[in-house]
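The structure's right below; bear with me while I get my questions together.
The complex is shown incomplete by one protein chain, all other protein chains being positioned as in the whole.
The block that comes next holds subunit A.
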Amino acid sequence: MDLYREDVLDHYEHPRNQGELTGEGVESARDSNASCGDMVQFYLKIKKGRIEEVKWKGIGCAITTAAASKLSEYLRGRTLQEIRKMSEEDLLSKGIGFTVNPGRMKCLMLPVAVVRKVLDR
């Protein structure tokens, strides 16, 4: 599969839902891949067990950026219960929707790990 297919590149060049959230009901977490300098922070605004709003910020390669962007779109409107039930594989296949070779898996997993961290709060 061509990693840098059009929709992935589009999410890299025009990342969706970038920014920060503050205020009541906002949960946030960040993590980084020290080895490549990538950093991602997610903000979830949660109301009555539902993710009402999602923002994220960070620096990273095309893979990390596109993955965070796609995941942010997927999360909005879903319930915490639903997301918590999903395995990592589910989050990758449904939430991100593209995959990479094993050497780049860490790039793809960073946004997933951060979202997991928020939900564990």
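Going forward, contacts are C-beta pairs under 8 Å (C-beta built on N, C-alpha and C of every residue); 3 or more make two chains touch, one makes a residue touch a chain; residues count from 1.
Definition applied: contacts and distances are computed from a predicted model.
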In UniProt, out of "ATP synthase subunit a", "Sugar ABC transporter permease", "Export associated protein" or "Cysteine desulfurase", the chain dropped from the view is recorded as "Cysteine desulfurase"
Among A:V26, A:C61, A:L80 or A:A113, contact with the omitted chain is made only by A:C61
Given A:L9, A:L80 or A:A113, the residue that touches the chain left out of view is A:L9
Filtering A:G19, A:G37 or A:G77 for touch with the omitted chain leaves A:G37
On subunit A, the omitted chain is touched by residues 2-4, 9, 34-38, 60-63, 100-101, 103-104, 107
